[in-house]
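One structure below.
In this view, the complex is presented without one of its protein chains, the others remaining in place.
Note that the chains are named A, B, C and D in the order they appear, and that numbering of residues resets to 1 at the start of each chain.
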Amino acid sequence: MTDYLWIVIALPLAGAVFLHFFGQRLGEPWAGIVATSTIGAGFIYALVAAGDFFTGTGHGETIHLFDWIAPLGANAELLWDPLSAVMTLTVTGVGTLIHLYSIGYMHGDPRYGRFFTNLNFFAASMLILVLADNFGLLFVGWELVGLSSYLLISFWFTKPSAAAAGKKAFIVNRIGDVGFLIGLMLILANFSTLTYGTVLEEPARFITAGTATAITLMLLLGAAGKSAQIPLYFWLPDAMEGPTPVSALIHAATMVTAGVYMVARAASLFELSAFSMGTVATIGAFTALFAATIALKQRDIKRVLAFSTISQLGYMFLAVGTGAYIAGIFHLFTHAFFKALLFLGSGSVIHAMNDEQDMAKMGGLRTVMPVTHATMFVGWLAIIGIPPLAGFWSKDEILALVFGEGGWYGFLWVIGLVTALLTAVYMTRWMQLTFWGEARWDDGVHPHESPAVMTVPLLALAAGSALFGLINTPFKGFFQPAFEHFLEPSFEAIEMAHLPSGATPYVLAVISVAAAALGAWYATRRYRGENAFERAPVAEGRTGLWRWVDNGYYVDDIIGNLLVLPGKLVAAWTAFVFDSDVIDGSVRAVGGGVRRIGGWLRPLQTGFVRNYAAVTFAGVVGLLVWFVSRGVS
Amino acid sequence: MDFNVLSLLIWVPVAGAAVVVGLPRRRAELVIPVAFALSVLTLGLAGYLVFEFEGADGGFQFVEKTAIWSDLGIDYHLGVDGISLFLVALTAFLFPIGILASVNIELRPKEFMAALLLLEGALIGVFLALDLVLFFVFFEVLLVPMYFLIGMWGGERRLDAALKFFLYTALGSAFLLVGIVFLSAQANQQLGSPTFNYLELLDLDISRTAQYWLFGAFGIAFAIKVPLFPFHTWLPDAHTEAPTAGSVILAGVLLKMGTYGFLRFNLSLFPEATVQLATFLAALAVVGIIYGAAVAIVQPDLKRLVAYSSVSHLGFVVLGIFALTSQGVSGGVIQMVNHGLTTGALFLLVGMIYERRHTREISAYGGIQKVMPWFAGFFLFTAFASAGLPGLNGFVGEFLILLGSYSRHPALTIIAAFGVLLAAVYLLWAYERVFTGEPDKEENKALTDIGMREIGILVPMVALIIMLGIYPKPVLDRIEPAVERVIDRIEQQTDFQSPLRIDDIALDDEEVTP
Amino acid sequence: MDVTAGWYLALGAVLFVIGASGMLLRRNALVMFMSIELMLNAVNLTFVAIGRHTGDLNGQVAVFFVMVVAAAEVVVGLAIMIAVFRRRSSASVDDLAVLNG
Amino acid sequence: MTEISYLAIGPVIALTLGVVLVLLVEVTYKPKVTWLGAIAALSLLAGFALSVAQWIEASDDPIIRFRGMLALDPFAAFGSVVLTVLGAVALLVAWPLIVIQGRRAAEFIALVLLSLTGMILMAGAAHFIMLFLALEVTSISLYVLAGFARDNADSNEASVKYFLLGSFASAVFLYGVALSYAATGSLSLYGAAEFLNENLLLDSASLLAGIGLLIVGLAFKVSAAPFHMWAPDVYQGAASGVSGFMTAGAKVAGFAALARVAVTSYGPYISDWAPAVAVIAAISVVVGTMLAIAQSDIKRMLAYSSIAHAGFILTGLVAGIDGVPYVWFYVVTYAFQVLGAFAVVSVVSGPAGTRSPLTDYAGLAQRAPVLAGSLALLMFSMGGIPLTAGFLSKLYVFREAVDAGYLWLVVVGAVASVAGLFFYLRVIVLMYMNPQSEEGGVGETRVGDPLRVALTAVAVITLAFGIVPGPLLDVVTSALPL
Partner (left out) sequence: MAELVIFVLFGVIAIAGALTMVLHPNPVYGALGLMATMLSIAVFYVVNSGHFIAAVQVVVYAGAVMTLFLFVIMMIGVDRAESLEERLPLQRQLAIGLGVVFLILIGLIGGNAWITAPEAAAAPNGTVENIADLLFTDWLLPFEVTTLLLIIASVGAVALAQFDARRRGGEE
């Protein structure tokens, strides 16, 4: 079964190729159906292939397909172990639902077929990423998802903002990729190969802690780019220019989690450097808090979710940085469900509101869109961490494990807790402004419930968001931590973070649930009534701190004015002054100089025969000077 | 089969040029089919060569040797190894495409095609010649058809560009000639007979000082050809003013003569100087990478942008070569081929749009993806290939180069890695300005998408781009033995030890101790 | 004090230089031409002196041939002068400087 | 008297007979000019045949005849083969010019043949006075040819300048002969060589001064800088139909004489004269190239380029006897190239014209593809582009110079040859790529049959010896002086 694992990648890839040529001709809804069925089939195949892992009898194996860049140890080899299985199942599972949803959502788009081409292509790329058995192939997937992300963000290319957002996403990702690439250089220089087998198995044989720090920090830069962490987070909010299913699939459920996956995958490397681990965790925690504060003031229905995603990814980084790899992956898994759910729900709303995304013009949708509202309600509870929904189990496990590490991590726990509170605030605000309260719709907007093809995935995801937390509870018996057991083979040699002993976890759980509840309660009170959408969480108006928050701390402006603009100026100076005047100028000067010398010499040929005689005679005398000096002893 | 395939590769196109010129005026319609057929025939020969090539052998194959100008030891001496094999194939591949791309030439099509075919023969000759004078002859003589291609069929500023191209590169060749002559004088002293035979010259014992001077003489010629910063300014002018086929060939193959020259001659003939100067050249290459990319970002002219991107990409090739590691050099070789394909394709694309709108100004366009979706798709695809997207060919080369050269030039390679970032910046920004948004200019709204002929030109390139990106193994397997020989030679002649030898990778895990 | 061949050689050299200077100093084509004749005469004197020293009559025969050449040269040279200067009533070569640069 | 060898002077007799016949027939019958041409052609043919006979005879048994006056060796034979062919091509090129001379045609043809006779004697002279006589025969004929167009002010000026400076140089040359005579006691080239081989001079000042002045005299004839000043004015002032012959013939004969004198008589003193020759070569190359760049008249440009080429040829001579074959190779191929180039000029600016501004050549490729093609080929060859004889010539002389230790000279030469490309390419740009080619360009374009033959011959020589130099190389490597 695993011998043919490539089928999982090949299916969506074949779908993409097929749809590339025939997608537009197939049209609605067949293009969507083809795409959905390829990825769906991939999901089923992966499920069957992962059978051994469920029974606990499976162990990792590599499948060699063909040589790619053999000199670097970067071949087309797949690694099938529990970690990649979880990722594969998440990608294909959530992916299938989102594909399905898109069949309805993309209704009427002139480039309907092309959309599914790209979507399928993304799935294939993401699967290459998670199934790769070496950093080379990982990097292939890493870049290809970037490409799909670019294509899908700027899918509506006639909109300049969409085109710009796609470009921004790709380029910012590339900044991280440069770091990643440098990491790979370091790996190759020290290990002479990029294969996981050599690099990740007891890396201490090859490298010192210092080298490990260098490698992992570089890899972290890559991860930060892909997973939208500080300092490379700022592309993700703009990425919301893409169609909503794209936001759900790529910018919430799967692609952005690649960084987390990569850190977990390279755990044995990160483990060698306490500094890198601390950096990962700290970046994660601060990103979580930072993004959450910005989310408090956003008015765009999708941008709130985008910042929320950044914030939740911060949790995952916090987890893997603490050594809580399984908890991180678990949060990745649950987050995939509830964040995809929230995005699709917002997509359903946008769809219903005639492509309106401003929450100021929504409100009161609970009644007209009951199914959407119900599923969103589940998602809301899941993300703010109300037991027994999925978010609670995964987020709480992370916070508990972080608390257990103590020291600096204790401080990070506080940040995590505050973030949990803020999450409850902004998500409740989101619900409040969108579904509850009175309607503030524009004239001519007649919201309606979405068709079944959209609501069915919502329901499925809602079910997942509600139930999948239960597969990893810290209890015994039926509620045993099955997810953890499942993943353990992938982290055999890794030292994992441990839960605090005794009743502490339960106390911590109570604290975080209380924080969430507090936040939710406060928000429902705060955002009720007239012009709630303009209100800040505390204090009024668009002044001081809140103006900063409103504008995302002016990060985009700072980057634009301090990096991009000077960069362009430097490039322009190089091109139009240095290159054309100095470099080419000196070339032309040499050419012109030769000509000028000719011009200077010309007047010496005066035309006067006596001058000619003088020159000739001078030549005679000159030659005689040489010869006589040679001859006179 | 026993025939002189290498000679045929050179002389079929040259004879083709004669045939084309000899066609009677009233049968003018035959010119392009005949030229195309002959270039395809050459491609077939190249295919035969690739197919019959013994991959595991790092030496020269299909060697032909006849003394021609025997008094000075000048031979007609041809041979192909893994390094030149794919450059020959690339050349043979790009010419039929160049011819197809030029079917709309109105001014003297006969002479145009003849110049192209002559150029093809000479270019293949450059890569096959194993005699230094023969190499120089091909190296220099191909300036003539290229000069006419730019000067007669070029853009508005074609005269300056053609002259600059010719003089600048001829200046480099002058130093090369002096170097070659000096080398043969050395041979005369040491071997007792004059020779220009590359294989025999390898046995020379050249003093360290002489190596430096010779490295410099050869190096300047090749650096201008590559072009390495700061010798690059002829390139944007020539590329921009040349007709499409000219730009394709110029970028696709002509520049490779420089990098090929470095690899074939400087590394092998002057190993001592190579080891000493590798860092310096790598530094120039890295400056070129960043510089070319930075300048490309702000170019208002699409063709100039692509031209400057060549400076950047060729910098990678040189960096790889002077990494002096098997991976780096192999990466350099494969990157030569890759760059030929991607940049060639980019120039074709720019040519197609130029044919429609007669402007290369980026600002003259906008939103044309809507009216030319196929064109936009090809362009974006090629742009990503050029930017080194994994799965496409450009990545394989850049990846090998960067990873291979890190162990020798860590700091430089890290800087070079940012070139990958900048490539994305200038290509995507250009794409954004040309293709996205709503088409707001009347001229652009009326544009027609590319037709079957143009797609037919692009598809083979796209196919190769994908093929090389996904399965470069056949190519790499043939390149590596030849590259290994070069590195071996350097190690034998100097006390240099190349990091990252292939053998290290195959080491048993158990034996490795930290 | 014996007059050796060297004396004549020195005299020849002086005459040769005077002739050469005449080429440079005078703008009258005829005077320049006469200067050349003077130079040839100086060389002739040299030939004869050397021949005396080495007891070689060939030096004198060489002088004979130089004279023949000089005569032919004079004929052609004066023909050129006549052709060029006859209508100008001047023999200044400084007037002939249209071709330059 | 075994010293008299009619074979040794066979070509000279043939050409002299031609001269006499032409003059007599003209005086007696006043025939159509074609007849005169036929006589000249016959005498050239006979001269050529006799030269070949000389070659066959001399390659087995080289010898000096006429009591040390004239060498019958492969060197001389090859020289006269080349010169007779060159003369024939030159007459073809000059034919339109000859035709418009009317009744003066006989004199013109006679002078061309006479100067050729002098050149052939220069290549064979084994005696300094013989060489001086040959030199004067050549020069005086050329003085007349330069001023042949009596009504043309440019021609007048050219002939006066040529005459005065040429005579001046002859006097200097003669003084060199005298000093050499003083040093060696012999007026024979081989006598001098014998003396120098047998005696080690303690005091070589007069010998070396003599060598220096001899070099000046011959460098003047081949227009090497700084003895080149006359060349641009004279080549421009002479009628276009004949400047090519003046340039080419003087180069062949001058270098033949220079090579023979330098390597046979003064071979042992190569370490003294080679550096001086190298400096002259370098100055010539640089001055010729730089000034050619600044020209706007193609005749002057060609003149300066011929100065540069003189420098390149001298580059081969610094290697002494080893370089002689390549000096031959260079000078022979170059002679035909420059003849061809002036042939094109003589069409575009008229055979009797003296000015040929570059602007006349704009768009020539459209009006006269044959002319433009020939000129382009010649320009590439002079610029040293491979597959032309010009490239191989340079390669050979460079190699010899490097072998002789003159790397610096080769570097100068190589860089200058690139700079030289600038003006060669400029002509091509004008002919092929000029934007105003439709309206621009006023030059003549009709090519007569004689000229067509001449151009074809030149093109064939340039290309054939550029691709297959073997035959010519075989010949020149054995065309060594005794």
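Here is the rule we go by: contacts are C-beta pairs under 8 Å (C-beta built on N, C-alpha and C of every residue); 3 or more make two chains touch, one makes a residue touch a chain.
As the structure is a prediction and not an experimental result, all values here were calculated from the model.
Taking every chain of the complex into account, the absent chain touches A, C, D. Across D:I129, D:A303, D:A414 or D:V475, the single residue that touches the chain missing here is D:I129. Screening D:S43, D:T117 or D:S417 for touch with the missing chain picks out D:T117.
The omitted chain makes contact with subunit A at the following residues, 606, 608, 610-611, 614, 617-618, 620-621, 624-625, 628, 631-633.
Contact between subunit D and the absent chain runs through residues 4, 9, 16, 19-20, 23, 66-70, 102-104, 107-108, 110-111, 114, 117-118, 121, 127, 129-130, 133-134, 136-137, 140-141, 143-144, 147-148, 150, 159, 179, 181-186, 195, 199, 201-207, 209. Annotation for subunit C: contacts to the undisplayed chain at residues 1-3, 5-11, 13-15, 17-22, 24-26, 28, 30-31, 33-35, 37-38, 41, 44-45, 48-61, 63-65, 67-72, 74-76, 78-83, 85-86, 88-92, 94.
Here is the rule we go by: only the chains that are shown with their structure count from here on.
Chains making contact with subunit A as well as with subunit D: B, C.
Distance from the subunit C centre to the subunit D centre is 26 Å, each centre being the mean of its Cα atoms.
For this pair, subunit A with subunit B, the centres built from the Cα atoms lie 36 Å apart.
In subunit C, the residues touching two or more other chains are 20, 23, 32, 93, 96-101. Those residues of subunit B in touch with two or more other chains are numbered 167. Considering their complex, residues 602-603, 605-610, 613-614, 617 of subunit A touch subunit C.
Per the touch definition, subunit D reaches subunit A in the complex via residues 160-161, 164-165, 168-169, 172, 202-209, 211-213, 215-216, 220, 225-227, 229-230, 232-233, 272-273, 275-276, 279-280, 287, 290-294, 419, 422.
Put simply, subunit D touches subunit B in their complex at residues 380, 385-387, 391-392, 394-396, 398-399, 402-403, 407, 410-411, 414-415, 417-418, 421-422, 425-426, 428-429, 432-433, 435, 468-470, 473, 477.
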